[in-house]
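Sending over a structure as structure tokens; questions will come in a sec.
Note that one protein chain is taken out, while the other chains of the complex remain in position.
Right after this comes chain A.
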Amino acid sequence: MASDMTAPILDALSASDAPLLSNEAFPSTPSSNIKSALDRLGSRQFIEYETIDRDVFTLSAEGAEIAANGSHEAKVFNAVVAALDGLKISELPGIVGKDSAKVGQGNAFKRGWVKKDADKLRATTETIVDETRELLLTVQRTKALSDSKALADLKRRKLVAVTKEITYKFSKGPKYAREFVKEETDLTPEMLASGSWKTAELKAYNFNAKGAHTTSGALHPLNKVRTEFRNIFFEMGFEEMPTNRYVETGFWNFDALFVPQQHPARDLQDTFYIADPLVADAPREDPPEDPHRLKSLTTNTDAKPLDYKQYWENVHEVHEKGKFGSIGYRYPWNADETLRLVLRTHTTSVSAYVLHQLAANPRPARFFSIDRVFRNEAVDATHLAEFHQIEGVIADFGLTLGGLIGFMEVFFAKMGIHQLRFKPAYNPYTEPSMEIFGYHDGLGKWVEIGNSGMFRPEMLESMGIPKNMQVYGWGLSLERPTMIKYGVNNIRELLGHKVDLNFIESNPAVRLEKN
């Protein structure tokens, strides 16, 4: 424990009202001791102080040696003079030392103090001025040197070192007193018990500093946005779909959605295919013990049993020859292609599965999901091979396009987007298809925020959904609105193992309806 300097400081100040310098008042006390006492007194306004720091030059070990005994070249000169009739070069290291002989000889030549005469050195002058030593002595005395060029040279030769010297200039403060009464730093149970709180003076609180750091856990920012979206869906009456299936069949991921088998989305370039296991089964009923089956659909007693074989045949026919009022794509439909396994490219595969379940007892219904999807894309700042898809589905009899627009306006208003417009677009499984654009106040422009549409009759009627029932579907990614909202430019800063834990820990709570 360092000695407490508070009393000496108060004593020193008692003599005068003029400021004092710490290095004069307490030349031998370490500055850290003085600092802590000054801080303690300063925070209670006993004193005021300022910090003065300046560069101080001191001699290195070699510099100190030269200051004491002369420079290498002076030692050489003196040795040569002492030899009277010249000095044999080979004898020099023995007299002045190896290091001095090497450096000093060269410098002595350069200064013209000695010359070479066969194997001997001879002096060319009688007296010399040892400048280096003189300079170093000045530094040693004053801790400074006015000739900055010479000083730089000494520093370069490592004869002089620089250190910072901190001095405190302190004077009486508004609450100066000769005696330092230590204030209490905090209210304690002892103070409460003894009643000393009545007279105690608490140390003034620093209202300019932050409080004590709170350690805490954190939820991931993307999942916090996900929670907001889930709440929006729940507020609007949606049931969550079982998306816990990363591996899908070509049937559910593509064919059931009326995506033709030559569609570019089915290319190896875009979709991850599975090598092991290799081939799926044709669609069939889920095992009854599967705990993830949608209860609202599977426990319904009015439901008629689903005919999976018929469904398969309908899909086959509507692609190959057309059915349900459609001329179809008119190509030979390949069962092998539909039984290939893929990593789902969208959660719409699950929507198809759920809508097929709904066909057992068609009635107005609302479903949603938010989960991971996979695309075989090259990774860059805006693309990852994985991202989250938000998907909503509304089924009802007699739905209109204006109803979809009206619904989207309410849905997006809940996340703070109040101006929407809709662009006709193409999607193999929705018709009409609408791209949703929202006006972004911050960016000052229209931004594409999602896709929507009414599922095609080819898809729905194949399942057994009646012709007069329409189904809206819409989707957006979870990452894109999150990136726009929080100004994240690189998706890899948001999802995956390269995300900065500090970002997760410091990301504020998510309130989508606010900016």
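Heads up, the rule we're going with is that a contact is a pair of C-beta atoms (placed from the backbone, for glycine too) under 8 Å apart; a residue touches a chain by one contact, two chains touch by 3 or more; residues count from 1.
Methods note: contacts and distances are computed from a predicted model.
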{"item": "Undepicted complex member, UniProt protein name, chosen from \"Phenylalanine--tRNA ligase beta subunit\", \"Type I protein arginine N-methyltransferase Rmt1\", \"DNA repair protein rad9\" or \"ER membrane protein complex subunit 6\"", "value": "\"Phenylalanine--tRNA ligase beta subunit\""}
{"item": "Per the touch definition above, residue among A:L41, A:V96 or A:M454 touching the missing chain", "value": "A:M454"}
{"item": "Option from A:F229, A:F407 or A:W474 whose C-beta touches the chain left out", "value": "A:F407"}
{"item": "Chain not shown: contacting residue from A:R122, A:R372, A:K414 or A:H440", "value": "A:R372"}
{"item": "Among A:V247, A:V447 or A:V488, residue touching the chain not depicted", "value": "A:V247"}
{"item": "Touch with the omitted chain, as defined above, among A:I394, A:I417, A:I449 or A:M463", "value": "A:I394"}
{"item": "Positions on chain A contacted by the hidden chain, ascending", "value": "215-220, 222-223, 227, 230, 233-249, 262, 264, 268, 272-277, 279-284, 286-287, 291-292, 296, 322, 324-331, 341, 343, 363-367, 372, 374, 376-379, 384-386, 394, 396, 398-407, 409-410, 421-426, 428, 431-434, 454, 456-458, 470, 472, 495-502, 504-505"}
